[in-house]
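Here's a slice of the assembly, chains where they normally sit.
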Amino acid sequence: MPKEVTYTLHVEFGDCDPARIVWFPNFFRWIDAASRHFFIACGVPPWHELEKSHGIIGTPLVDTHAKFQKTASYGDTLQIHASITEWRGKSFVQHYRVTRGDDAIMECDEVRIFAARREGDATGIRAVVAPDEIRRLCE
Amino acid sequence: MPKEVTYTLHVEFGDCDPARIVWFPNFFRWIDAASRHFFIACGVPPWHELEKSHGIIGTPLVDTHAKFQKTASYGDTLQIHASITEWRGKSFVQHYRVTRGDDAIMECDEVRIFAARREGDATGIRAVVAPDEIRRLCE
Amino acid sequence: MPKEVTYTLHVEFGDCDPARIVWFPNFFRWIDAASRHFFIACGVPPWHELEKSHGIIGTPLVDTHAKFQKTASYGDTLQIHASITEWRGKSFVQHYRVTRGDDAIMECDEVRIFAARREGDATGIRAVVAPDEIRRLCE
């Protein structure tokens, strides 16, 4: 079983739209936080330190697939259970289950890469192989 | 060929993260706007009018699958080309291509439903069959 | 001394801009959450219940004045100390101090109203006098 890390959040009034339910881009905001929180909880240093030591500036998304199962609204407390379910050389699959108590709210599978800057290109990035010591921390 | 509607947006400084590229949840913010813009451009009334006439409060997401192809940053002008590529009774597939000139930036397929409120439940929603007159406007 | 309620938050990567500091509109996002959290912590029911009992749909802003004292970045834990420092009939002043440990990060004074819908107008609102029982809970 891969390591699972849980991130807890409270849905706020401003996270909801005129239909009074969470406006869905906010789920991706929280999932991105849960992704970074996963690495921190596993003992991986923050990106600005990894940039100095490994040239890694973050783990940008390549592909994401989400299923929305139940709606959520303000006042709800949600939990995001994150794990890395597959390592693929220069990319990896990060899996998330969003729950409210026993309710399944959303499920998401992301393909992310470890990214370094491309030489002489302010915003260009390139994928690098996940360093072994980072991978070991996350398994 | 299904009807295609283009939504144009300008990437702002605050849409970008410390890696100086668009923070990905913002793509979903724009895609949601492009989705609604598609219906408006096709002649479908805004949701608060449809709620009165058809009980429809919006088109919440059931499933979304996105591929990120190239990064974007502030100063970029992006175009989102939206179409409905499949009708499935109570749901439909909405397709988006995000481009910057000739560059493909992102692609996304969503399954959305036409949603009505569930009786006696403030935030519960249920799927309804797409009304024929709405479907005809979007094809 | 007015009642003070503290709201704690963690600054995320996506809350920061290319200058690697919190993008300021996010402070207002958190302050709005701290405002609502203040009322909940004081025992005031959520807005959708107050709409049924008192016709009150929320406490929209009329005026806000913020001073930014120190920058914050991702990884920081911030606390927002909220209180109501003045009652003015149909409006009130809500005061916030945002701190990171001993550092003062931001200070903000808002004028808000208790709002009810205007008859026959989907988005129009009007100010109502703060109900006594709500005011007592917050002092």
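Going by the order they are written in, the chains are A, B and C; count residues from 1 in each one.
As a convention for this text, a residue touches a chain if its C-beta (ideal position, glycine included) is under 8 Å from a C-beta of that chain, and two chains touch if they have at least 3 such contacts.
What you are looking at is a predicted structure, and each value in this text was computed from that prediction instead of being measured.
Within the whole complex of this structure, the shared sequence is present as 4 copies, and 3 of these are drawn in position.
Throughout what follows, only the chains that are shown with their structure count from here on.
In terms of inter-chain touching, the protein chains here all touch one another pairwise.
Where the sister copies chain B and chain C meet, the same residue numbers recur on both sides for over half of the interface positions. Rotation angle for the C-alpha superposition of chain A on chain B: 180 degrees, rounded in steps of 5.
Spacing of chain A relative to chain C, judged by their CA centroids, is 28 angstrom. Chain A and chain B have Cα centroids separated by 22 Å. Averaged Cα coordinates give chain B a centre that lies 31 Å from the centre of chain C.
The set of chain B residues that touch two or more partner chains comprises 17-18, 20, 23, 25, 48, 122.
Put simply, chain A touches chain B in their complex at residues 17-21, 23-26, 28-29, 32, 47-48, 57-58, 60-68, 71, 73, 115, 122-125. The residues of chain C lying in touch with chain B in their complex are 13-14, 16-18, 20, 23, 25, 48, 74, 122. On the side of chain C, the complex with chain A involves touching residues 10, 12-14, 20, 29, 32-33, 36, 46-48, 58, 74-75.
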